[in-house]
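Only one protein chain is missing from this complex, and each of the others stays in its spot.
Just so it is clear, A, B and C label the chains in written order, and each chain counts residues from 1 on its own.
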Amino acid sequence: MAVDTMTASPALVDETAPVRYAKAGGVLAALGLLLLVIAFAVIGGGDTTTISFDRTLTDVEWPLPTTACVAVFGAIAVAAGAWMLIGLPKRRFKLVSGIAVAAFVLGLLFWAYSQPGTVFRAESILAGALFLSLPYLFGALSGVICERSGVINIGIEGQFLMGAFTGVLVANITGNVYAGMAGAMIAGLLSTMLLALLATKYQVNQVVVGVILNLLALGFTSFMYDQLKKSEGLNSAFTVPTLSWGPLADIPVIGPVLFQQKIFVYIGLALVFVVWFLLYRTRWGLRTRAVGEHPAAADSMGVNVNRLRYWNVTLAGLISGFGGAWFTIANSLAFSKNMTAGLGFVALAVMIVGRWNPLGVLAGALIFGFTTQVARDLDAAGGALVPGEFLQMLPYAVTLVVVAGLIGKAKAPAADGVPYNPGDK
Amino acid sequence: MRLELKGLTKKFGSFTADDDIDLVVEPGQIHAILGENGAGKSTLMNMLYGILTPTSGEILIDEEPVSFNGPGEAIAAGIGMVHQHFKLVGPFSVADNVQLGREHATAGVLSAKAARKAVLDVSEEYGLKLDPDAICEDLPVGVQQRVEIVKALSGPKTQLLILDEPTAVLTPAEITELLQIMRNLAAAGTSILFISHKLKEVQAVADTITVIRRGKVVAELEPTASEAEMASAMVGRAVTLQVDKSPAVPGEARLEVQDLTVVSDAGVKVLDGLDLTVHSGEIVGLAGVEGNGQTELARSILGLIKPDSGTIAIDGKDVHGTSPAARIHDGLGYIPEDRGRDGVISEFSVAENLVLNQYRNAPFSRRGAVNAGAVRKQAVDSIAEFDIRTQSPDESVSSLSGGNAQKVIIAREFSRPRRFLVAAQPTRGVDVGATEFIHSRLVAERDTGTGVLLISSELDEIYALADRIAVIYNGRIVGEVAPDTPREVIGRLMVGADIAAADGTAPAADADERDAGESSIDARIEDADDEAANDEEANGGDR
Amino acid sequence: MSTDTQAPAADQPDADETPEPKPSFMRIFGRYLTEANSVMVTIYSLLLAFFIGGILLIVSDEYVRSTYTYFFARPQDALSASWYLVRDSYIALFEGAILNLNTLDRFAAGTAEFGDLLRPLSETLTYATPLIFTGLAVGLAFRAGLFNIGAQGQMIFGMLGALIVGFALDLPPVLHLPLAVIAGAVAGAAFGAVPGVLKATTGAHEVISSIMLNNIAALFLVWAIGTDFLHSETKTDLITKPVDESAVMPKLLSGLGESLRVNWALIVGIAAAVFTWWLLSRSTFGFRIRAVGFNEHASATAGMRIGSTYTTTMAVAGGLAGLAGAALSLGVGSSGITTNTALEYGFDGITVALLGRANPGGIVAAALLFGALKAGALSAQPDVPVDISTLLQAIIVLFIAAPALVKAILHLRTPRGGLVTLEAKGW
Partner (left out) sequence: ACGQAPSENGGDDNADASFLACMVTDSGGVDDKSFNESSWAGMEAAAEENDDIKVQVKESSSETDYDPNLQATVDDGCNFVVGVGGLMTENVNTVATANPDIPFATVDGFSEVPNVYSIQFDTAQSAFLAGYVAASQTKTGKVATWGGVNIPPVTIFMDGFAEGIAKHNEDKGTNVELLGWDEAAQDGTFINTFEDAAAGKSTSDTFITQGADILFPVAGPAGIGALTAAAENDAVSAIWVDTDGFESTEYGAEIITSAEKGLATAVKDSVLAAYDAANGGDAISGAYVGTLANDGVSIAPFHDFDSAVSDETKAELDALTQQIIDGTLVVESPSSPKAQ
């Protein structure tokens, strides 16, 4: 080994040496086998799965033999599982498990879309999935900033509600939908500011504050909703236009998915990269992560822990508040009581699935958006293999499988949720 | 920098941690602070470094009174501190840890290159070798300590360096290295405040010594003072530093480890075919640089880790597949190395901690309920027997000093029948008085016929207690030697030399051994210098 | 030098105690009132919450608001209107939750029966009952360091379990009711154990898994109610069959009036609280729960099995939440359950557990308070907006959770032991 002496123990971990992943490998191999069984025992030989690019190449449809396709996906998953059981290089693990999960999901999709009357409208489904992933994305990104700074933000649901409500209200008052979006952000900011204040200055348990803020936001918006109804035109729906990027929008698949969406989509995607860059490439990010991992270390280097936490949490509210505007403005809806329907909590799950990393959060949010969209599509297509309620469980079930089977113990920032009390100052 | 403290006092509520402390550190002076656990040393340093605000009193730097509102200001004033408890962000790289708080950034965007270079510059300058890209939590504690020192020396010119127990986790070679660095720094004009419980180090390096007891300065000593003098000044009574022990009378095997292999989650063999036997009535000292598999061995014996291959027999019985609870029940005693994490539940009371691994046994439990009376009685007895300084059995362990918390663990393990004991770092961070007590208990334990595996990174402790010394390196026992084997031989084994090569140096080592016997710290440091050279190889070696 | 065995802290002179040699009782009492101890913080939190609630009431009332438009011309109008509004609103809440003064008059006049007087209390207890169980379910898990956000789903399964035994078996009451209750607990426990098992075996975080399981349970309930097995034979709405008479929770005060709905589920709830208290503070299992909750590493080192502790604790918590479900489907929902029967009792359990500081006694008290707010709000509508009750709950817990805030607002003194804050672990 290298003589560069003190590098010491990291050299212990050989990234290329094969490592056995018994649990994940077993799960994936089993899932693959399940697909194979389905392919040959359940699916009829003559079944086809039809795929269409419904927005660009509207005339073309591809009927594919279901059995063969599902079998191939099954085989891929089995192979990946087997590789993990034998042992594969550590740095390949993520890639291989990603491929295997994707193969499994595709296999199920091919099966589901082999029912008569169903067509996998790839472009609409993917575009819809991206749009549906947004609330999770905004909520989870806000959570990432808070929790990277060591403050648990369980109040995302409440910030959503405040944002959704205020967004519509401000848009109505000003008559400008963009002012509404700004209003939603400010509302999110104000509600996280309360969290920040209680969590830093008053050292209140953060989980407790989050639960309370949710309750407070629910009570407040419901109450105000009733107040608003007394006056006309304070809770009317506002819409943002869908941006179409000219000829780019006609590119198959990519066009409808990426170049024909509402501004929320672009802001969401941009935020993922902005937050990632800020966290990992800037002074602010370094200090933020330090404060979330080991506040005493940051403090001992002259970083004002509670002040940084305070401002980070407060600013994260801009994002979750904006996520609230998705419910109303992006969906062209007026506010209604409890309209966020628990998605703020799911966003928390997405944050954990994404391992407190903006890129992971994007992946997690997309999984949710995609499964939700597919479930709705299949339910709407009728003749589903399973009752609609079970289809609607799909996103939650998928998350359970992903979290339990593959991700396992996600490691939160070490000081997440621990109030920092610097001596007695 | 000349530092002067005038009447510095710190109260926590009604408790006075530091009481009217006067102290002067001259430029270029190495000023050692001695004191029992909880004497108020760290509190004093934290006030100097701006982490705590003094209740009253003055801090003068170069005759100017200062008051720091946070460590940032202390750093700016030229004070650097290595904390007793590491202040490293685990998942960060070395470079990021060093630049935290004074980042190399343009317009807020970090420059990884500049940060890396800054670390390399400092390591070059002081001979503290570090890989700036290594992730801190993956580094052995010794290297982490080095990162702390580099941190303290980076940034604005450090004129006063505070070292709060920097040597507690270092190997002898690393200690020698550190002491040399301190001397160099002092020679270059840096003032140093140095806290340690290891009196030899203090003798070796300090220019002057201040002893604190219960928050008050009780003595100013010269470095020529004997260890016994220092120790009695610290605890306020005479202390015997020598452990009295008769020759061991080993009996049947109590621990037999054969071909034990443990593969870590990351896929690395942390234990690699380890063989070890401990008999009743003997203390086997397991020497080795930390991170060579000691932790995994201890945890495997307890049953917290399932070995990938090999067998462990305790008291002649293969324990494969039995739970830790069953092993504990069958007479396995276990003193974990990380007291706060594995040893005690700090929110629990002293009494509860004393029955933590026996609460289900009679008389502490009756038909599914905890028998509070029995628990309390046990606590009262243990507190008296083990001299645990607590206000009541119901006080939570979090309010005990480290040494007393350790006594709770000792008391718990020693107050029930046991056949075999694993004692990992039993006196880490514990003051001399408590160390003396724990050592004598360990020997007494051996004398009742228990087999003891003593895992310690302090060779002094191993020499003081062990009847036989096994050296672990890279997850393997690389040599088993008699307790009179010279330090140098063990030192070489610890860094991976094979036993023959280590023995080859025996004649030279004999001489050293005589020196060591006379407690000549300088001689020790000389021979440790040799080890340092080997140690570097060890760290770089492919384990 | 002599050996001194006393703890260092013991011989420190106590700075605070020296000046007042013999404080009078009034002095001590006055001091107590102005101190941020946990009793006073609770009282002040309630007062502050009602104060803020009062402001909201004023703001929400069109007429009172209008009096403020000419506040500077005739302030007495605005002030008296505000006072009457707030007073009447809180009296209405009180009447709905504790004692209806009208009924009292009627009782005095002989036109109402004693049972009528008890009705508000009976409603309070009725609404408090499920909250006792779900509060315990969350609180118990808190003590093991687990955040059981899944009480809602566990309760739904408990509801279904009790319901199925309640209508599908034909048994004498002495057997039927207990069996149905047990079925509810078992169903809740089985569902609650899932996040525990997942955490123990794969490390999956219980917060994620229980959020997912809540959603799954809610959807499962919709589906289940629609199945032929469960769906009501007489009604077309989405409602299940009723449970048999032999499995219905008998009313506690049926002798005093039919409309007194409070039933034996309350007794079961109090028994569950006592059991939980015993479990946590007296049993060896509770010792293990608390040990693991504080420090799982040290617990593992002491031979406790962490995974099994998580699983068992979650199962017991799920069982408690399942009892909440049984209380509903065998009690107020015995004529058939719908997708709404479970309301948000599971989520409210989180707030109750926090307010009760994860202590069984505190949880019962908190459940009673929330039950009173619910019953009061229900009965006080339409004069008092229903959402006021949610807001009041949130504000009360907010202040109780943040004693430092109450202390700062009211300039209270720090008590000797320091401020008592709520405990709950994060991730």
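Here is the rule we go by: a contact is a pair of C-beta atoms (placed from the backbone, for glycine too) under 8 Å apart; a residue touches a chain by one contact, two chains touch by 3 or more.
Quick caveat, the model's predicted, so the values are computed rather than measured.
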Omitted chain's touching partners, listed by label: A, C
Selected residue (touches chain absent from view) among C:Gly53, C:Gly333, C:Gly346 or C:Gly371: C:Gly333
Residue of C:Arg261, C:Arg290 or C:Arg357 touching the missing chain in the full complex: C:Arg261
Options C:Gly54, C:Gly196, C:Pro385 or C:Pro403, residue touching the unrepresented chain: C:Pro385
Residues from subunit A at the interface with the omitted partner, ascending: 54, 121, 124-125, 128, 131-132, 223, 226-227, 229-230, 236-237, 239, 242, 327, 331-334, 336-339, 341, 372-373, 376-377, 379-382, 387-389, 392
Residue numbers in subunit C that touch the chain omitted from display: 60, 62-63, 96, 100, 102-103, 119, 123, 219, 222, 226, 235-239, 258-259, 261, 328, 332-333, 335, 338-343, 375, 378-379, 381-387
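Quick note on the criterion: only the chains that are shown with their structure count from here on.
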Pair of chains joined by more contacts [C-beta pairs], B-C or A-C: A-C
Separation of subunit A from subunit B, taking each centre as the mean of its C-alpha atoms, in whole Å: 44
For subunit A paired with subunit C, centre-to-centre distance based on mean C-alpha positions, whole Å: 32
Cα-centroid distance, subunit B relative to subunit C, in whole angstrom: 47
Numbers and ranges of subunit B residues touching at least 2 other chains: none
Shared-contact residues (touching 2 or more other chains) in subunit C: none
Contact set on subunit C toward subunit A in their complex: 56, 60, 62, 147, 149, 198, 201-205, 207-209, 211-216, 219-220, 222-223, 350-351, 354, 385, 387-388, 390-391, 393-395, 397-398, 401-402, 404-405, 408, 421-427
Of subunit C, residues touching subunit B in the complex: 1-10, 12-16, 278, 282-288, 290-291, 294-295, 297-305
Residues of subunit A that touch subunit B when the two form their complex: 1-14, 17-20, 90, 281-287, 289-290, 293-294, 296-304, 414, 422-425
